[in-house]
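Excluded from the complex is one protein chain; the other protein chains are retained at their positions.
When the chains are written out, they are named A, B and C in that same order, and each has its own residue count from 1.
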Amino acid sequence: MMTLESKMRIRSPWIMHFDTGSCNGCDMEVWALLTPRYDIERFGAMNRANPKQADILLITGPVTKRCEDRLRNLYEQTPEPKLVIACGDCASTGAPFHNCYNVNGGVDKVIPVDVYVPGCACRPEVLIDALVLGLSKWREKAAGADKEAEG
Amino acid sequence: MGRATTIPFGPQHAAFLEPLNVTLTLEEEKVVGAVLNQGYNHRGMEHALSLDYRKSQYISERVCGICSFHHSTAYCQGLESIYGIDVPERGRLIRTIMMECQRLTSHLLALGHIAESVGYENLFMQCFRERELVMTLVNRISGNRVHYSMNVAGGVKRDISPEGLKDIQATMSRLRPRLRELHRVFSRDRTLSKRTKGIGVLSNQAAREWGNVGPVSRASGIPRDIRQDGFAAYSMVKFSPIVREEGDCYARMMVRMDECLQSMDIIEQCLPLIKDGPVAIQMKGHPKGEAYSRVEAPRGELVYFIRANGKTALERIKLRTPALMNVASLLAMLPGCQLADVPTITVSVDPCICCTDR
Amino acid sequence: MNEAGPKIERNACLEVRKRTKEMVEAGARMIAIVALEREDGSIELIYSFDRQPGIVDFRFQILPEWEVDSVADIFTGALTLEREVVDLFGLKYKGIPPGLFLEAGKSPVAPLRRRPAPAKGGDEDG
Partner (left out) sequence: MSMLTSSIKNLFSRPFTTRYPKVPADLPPGNRGRVLYDMSRCIFCRKCERSCPTVAIITDRDAKTQTVIRHRCIGCNTCVEVCPTETITMVQEYSRPDTAPTVNVFSLDLPRHEYRIEHLPRHDGRKKD
């Protein structure tokens, strides 16, 4: 069983967006999500710049060496249960920047990732799909966490 | 004299889309010193671009998503001048149209960003709403929203159909009243001008010393626009650079707003000029030689230096992005301002960190 | 295109200030400092200026161990351009600290130099 708190959190997942060295293409599409045409507030999601208030981390970019520790820091600050969405090809596999010397090649080399979003740059529609998929994953996670807390 | 305090600003901050860190030294609320700490986005593009010149036109778009077409145009122009060929007229006109479309999206993004940083959520949303019209237009023309992948060395690889041209015309006439409305709000709104006028002043002298380019330099009274050199099809259209003298945040904002309207004029001038013909020509052999290539990106002059030695790998490719010069000049604007103005000033130079750091 | 390139000269490192000053006084704007490594391991530096109606540049060749004079006090915007060269080529500029782009201890040192070979990116899967 899920607690009331978890149920309510799924109703309004707050997102935090962090750019770890992407080309800005996916960042613009994340911003397109927040603005009138794709308006993600329909799902109760809001953009917060504060990791302590966030439930979902939207990470773009292949994680440059200098961003590595900052990303891990942000991840550790986000309260459990959290969801990490790697937006775009470079965040998933580091593909367009595979010849660059200063990247880690994907967010999952640094922190665990739940949902991988394809596309360069990923379309806002795919991001909405990813959010829907992520929330269903999150429901499982939250149910598990609640069970643990009870037992 | 208050005690000096040092506070970090960024890399993850509500005002920034991208990671940039400014270490501010404050006396009470007044900024007395600033240190820029960048490099969060440094991927090593110059090395990646030099590996295979045939693939680099796609990789060069990934330097920056906001001015991706300008990057690939600069790269392809460089190769074309090494080969010593001229792109067919239709190809050049298509390039011009796409570049101006991208300038529209970029400037509307910057304007929305400024509006948000002064706490004008409503105007921010409206900017992004009009921007979405252009985004869907370029999606219909090029097949992609952000990275168009249309440029190849020698021209463009995707032609615009007659319906596409009509579509551009229709979108422009739909966009014009909306942008006029935005222009009215940006130029007349009292709240906006109170929060941007006289803030973050960059004098003409300082702009010359820091080597500023693009809207930032034009807002400080330097009448320099690389489009006047007439690359692509800019020699075929009439326009004059938009220059303001004040050099503050308001001037930078209004230069961008006026350039939006100017971009639409250029697109509408280009449309009747398009005649049937080839859009690209083939090139043979590996490039050998060196070339500078300059393009006026939304943020200013973008320079590519390419040296090739007849192999698939280029000997050296060097990018000098406009944001590199503009972001550095924040050090001239920030001292002396109030802490509350720092986000507005930083955003008003339109810092594109992925360009800056590459 | 000059195949041989300019000669390797020690005093070019000092002359750069004089020549930059001439350019800036003539109303030119510095647009880039291009560094590139030549076959023999020496570094060619190209200072390019926007002097209407075109690009004017001067170039010289040095050995990587030599210290180059900074022109940041003549043209303030050159500071970032020089820091970039310091980082990516490991050159020494007088009074210019490294660390603009690269994270010490994590990023490869002087990645655009051929020797030592630039490390490949973190794309281990291939």
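The working rule: a residue touches a chain if its C-beta (ideal position, glycine included) is under 8 Å from a C-beta of that chain, and two chains touch if they have at least 3 such contacts.
Computed from a prediction, not measured in an experiment: that's the story for all the values here.
The hidden chain makes contact, of the residues A:Leu74, A:Ile111 or A:Ala142, with A:Ile111. Touching the missing chain, out of B:Gln77, B:Gln126 or B:Thr344, is residue B:Gln126. Of B:Ile59, B:Leu202, B:Leu314 or B:Ala332, it is B:Ile59 that touches the chain left out of the display. Touch with the hidden chain on the side of subunit A covers residues 36-39, 42, 69, 72, 89, 92-93, 95-96, 98, 106, 108-120, 123-126, 128-130, 132-133, 137. On the side of subunit B, touch with the chain left out of the figure occurs at residues 54-55, 58-59, 62, 120, 122-123, 126, 129, 132, 136, 139-140, 143-144, 147, 149, 157, 181, 184-185, 188-191.
As a convention for this text, only the chains that are shown with their structure count from here on.
Separating the CA-averaged centres of subunit A and subunit B is a span of 27 Å.
Centroid to centroid, with C-alpha atoms defining each point, subunit A and subunit C lie 39 Å apart. Residues of subunit B in contact with at least two other chains: 39, 42, 44, 47-48, 357. Counting partners per residue, subunit A has 62, 66, 97, 99-103 as the residues that reach two or more other chains.
Within the complex formed with subunit B, the subunit C residues making contact are 1, 29-32, 34-36, 46, 48, 50, 53, 55, 75-81, 84, 88, 99-103, 107, 111-112, 118, 121. Within the complex formed with subunit A, the residues of subunit B that make contact are 11-14, 17-19, 39-45, 47-48, 51, 59, 61-66, 68, 109, 112, 124-125, 128-129, 132, 135, 145-147, 352-354, 357. Subunit A contributes residues 62, 65-66, 68, 93-94, 97-106, 109 to its touches with subunit C in the complex.
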